[in-house]
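What follows is a single structure, and I will ask about it in a moment.
Note that one protein chain of the assembly has been removed; the remaining protein chains are unaltered in position.
Entry: chain A
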Amino acid sequence: MANVASTTASAGSELTARALREAVFAGLITLGLFVLFVGLKSDQNIRNELILTQRWGLLAIFVAVAMVGRFLIVVYVQPRFAKRKAAKAAAPDVVKKDTFFTRQWPKIAVVMLLLYPPVIVSFVGVQGSLKWVDNFGIQILIYVMLAWGLNIVVGLAGLLDLGYVAFYAVGAYSYALLSSYFGLSFWVLLPVAGLLAALWGIVLGFPVLRLRGDYLAIVTLAFGEIIRLVLINWTEVTKGTFGVSGIAKATLFGIKFDASKDGFAALFDLPLSSAYYKIFLFYLILALALLTAFVTIRLRRMPIGRAWEALREDEIACRSLGINTVTTKLTAFATGAMFGGFAGSFFAVRQGFVSPESFVFLESAVILAIVVLGGMGSLTGIAIAAVVMIGGTEILRELTFLKMIFGPAFTPELYRMLIFGLAMVTVMVWKPRGFVGSREPTAFLRQRRAVSGSFTKEGHG
């Protein structure tokens, strides 16, 4: 590599010359690409005639950005990466030593999450905490739980499921309908919703037993749509697109969160605020998410979890080792779906309203994106990815200062998908196997030794 050894002055000027050349090329390409998109804009004038507005200034900015960017990449970024790569290749692979933090950090994270609501309340007050606990806390945790649930199907068993939102919907409607028609409480219906979702997981599982990869993805995608269309069209029961509203709230050991005399606020002599209910919901979803993680971790060490992982790797080898792949797949679908169902019924109790709008394909895509970005199979990575993706969306809503730059009509949320796309491409280029690509082994004879991801090629294995 020429630019690694570019220490001498002549090599430096050569690099600059090359960078200038490449910058000019980049500028030309940009000009060619954007001259019609950006340079010219078709518009209607007041007499309804089509006119062309010329925006050469904007085009010049685009070209300049491309040229400067290319120049900087060639001169600074590329040599840096090359140097780092060379340094990495020179140094032998070292198995990272566990520090206290790396070993204990799941526990630390849980403690921090437990302390999150009181800390927020002490900073911004009870009423001010609403946004932080609800939008950032609960919203993110729902997706963490959903992604952990999907991780069982996709990350462990390797069954690509594009219709996971269907089980979320089944859980949400199970609670919404059973509570409004039969008046059953949340705590009774939570397991019922999970079981119903698991049942639908098996229903989906049967026809797709023989499918893998792309074909499986298509069928699961269709399944998700079927559930949504049933919810829209079965109007006598589900009220169609109007959705089910006025869903009963959850109670804490029979204590209601309302303005009544024996409500939570009155009982503990607190001012009436919906923030307490939100904090309660925060702990509820935290508990549910931790249950998902706990079950996943335990299952991975049990025969069924090992069979899932082996199934992901090689189905034929599994069968020749005496593993019944039919039941293995069905349990993966059912277990994943069950957690989707739990999350769904929580969603219904939190919103107080469900409609088919909430269960579109985009939701499945976001959940799957979280699993993939986080690193399939890694609970930690998935949690980080959920914080980044969902927290990122919420932060976009907060960036009101952008309105000052781009004008009052600018709504940052609308650029969400654009930024998602960009972020995903970046992460996949930078870390092809997600944030946490290494897999924690479950079998040890004497001592634990982490198998570092650097032993395997990126994107392989």
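Brief remarks on what is shown
Quick note on the criterion: a contact is a pair of C-beta atoms (placed from the backbone, for glycine too) under 8 Å apart; a residue touches a chain by one contact, two chains touch by 3 or more; residues count from 1.
The rule we apply is simple: contacts and distances are computed from a predicted model.
For the chain of the complex excluded from view, the name given in UniProt is "ABC transporter ATP-binding protein" [choices: "Phenylacetate-CoA oxygenase subunit PaaC", "ABC transporter ATP-binding protein", "Signal peptidase" or "2-hydroxyglutaryl-CoA dehydratase"]. Within the complete assembly, A:Arg306 is the residue of A:Arg18, A:Arg306 or A:Arg416 that touches the hidden chain.
For the chain left out of this panel, the touching residue among A:Leu50, A:Ile405, A:Leu418 or A:Leu445 is A:Leu445. Contact with the omitted chain, checked across A:Thr235, A:Asn324 or A:Thr400, is made by A:Asn324. Across the interface with the omitted chain, chain A contributes residues 303, 306-307, 309-310, 312-314, 316-325, 439, 441-445, 449, 451, 455-456, 460-461.
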